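Below you will find the structure I want to go over with you.
Missing here: one protein chain of the complex. Every other protein chain is in place.
Up next is chain A:
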Amino acid sequence: MSDAIIGGKDRIAKRFAKLKEEGRAGLVTFITAGDPDPEASFEILKALPEAGADIIELGMPFTDPMADGPAIQEASNRALAAGMHMRKTLSLVRGFRDQDHETPIILMGYYNPIYIYGVAEFLEDARNAGVDGLIVVDLPPEEDAELCVPTVEKGLSFIRLTTPTSDDKRLPKLVQNTSGFVYYVSVAGVTGAGSASNDQIIEAMARLRRHTDLPIAVGFGIKTAEQAADVAKQADAAVVGSAIVSKIAESLDENGKATDKTASMVTGLVRELANGVRNARK
């Protein structure tokens, strides 16, 4: 296997180094693997870097996404209904990686499908497919022995969510086994709900900077290019998820099937968001 494909934390570090060089924040885009179907999802995935995504978060579909709002719940349901499962998610990444050796891919989701796959086998297959990091919503540091430690040992990043409830007492525990970047969930709530004010983000960034030198990506509730730009002034990256998967939902025909507009509607939004992020500090 070519080293150019194998996943690892280096790809994430290189991407953030490049962003620093360019003097700008990055855009992290989220889509759910297999939404609305495996083929259309692959088309969308391939088109994301060119549209301006600096890092890609790929959702692993799950029946019970407890921390997600309606938009991402529905994306998960569409993917599962179209026959998506973990092995197909990994082959989606592999297909992407054959063409793109530089854009980091982070798998995001819930623990059960990984646990059932088998942690060691999953990490091996994910790394070989070109996955660079994991975000697993229902694994707090108290459960690090489950997946976080084996992931780090495998050379992949385990990216932690920090939240408005993460105070100075808790943050050291949150950043201790993390790598790649730190994801700041800017509002207490599910994905796609309200957004935080600029002042709240500035305050949170200052708090996080006291505890980590890793890049900080800020997400939850970012829907427009303006909001993305606001975040990009403060953070190292802005994460957009629900707005993008809502665009997928909007593009479907009356039977919920992908149309010839699906990929272009998504890339259209990603271009706008990328423009916002890229021009934020000018």
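To be clear about the criterion, a contact is a pair of C-beta atoms (placed from the backbone, for glycine too) under 8 Å apart; a residue touches a chain by one contact, two chains touch by 3 or more; residues count from 1.
Here, contacts and distances are computed from a predicted model.
**Q** Among "Tryptophan synthase beta chain", "Cation:proton antiporter", "Bifunctional protein PyrR" or "Transporter", find the name that the UniProt record gives to the complex chain excluded from display.
**A** Answer from the UniProt record of the missing subunit chain: "Tryptophan synthase beta chain".
**Q** Which candidate, A:Ser41, A:Ser166, A:Gln234 or A:Thr262, sits in contact with the chain we can't see?
**A** That would be A:Ser166, which touches the missing chain.
**Q** Can you tell me which of A:Ile5, A:Ala47, A:Val152 or A:Ala193 touches the chain that was removed from the display?
**A** A:Ala193
**Q** Among A:Ala67, A:Val152, A:Ile202 or A:Ala249, choose the residue that contacts the chain missing from this document, as touch is defined above.
**A** A:Ala67
**Q** For the chain left out of this view, which of A:Ile12, A:Leu45 or A:Ile114 touches it?
**A** Of the candidates A:Ile12, A:Leu45 or A:Ile114, A:Ile114 is in touch with the missing chain.
**Q** Which positions on chain A touch the chain that was left off?
**A** On the side of chain A, residues 61-67, 69-70, 73, 80, 85-86, 110-117, 137-140, 142-143, 145-146, 160-167, 170, 174, 185, 188-190, 193 touch the unshown chain.
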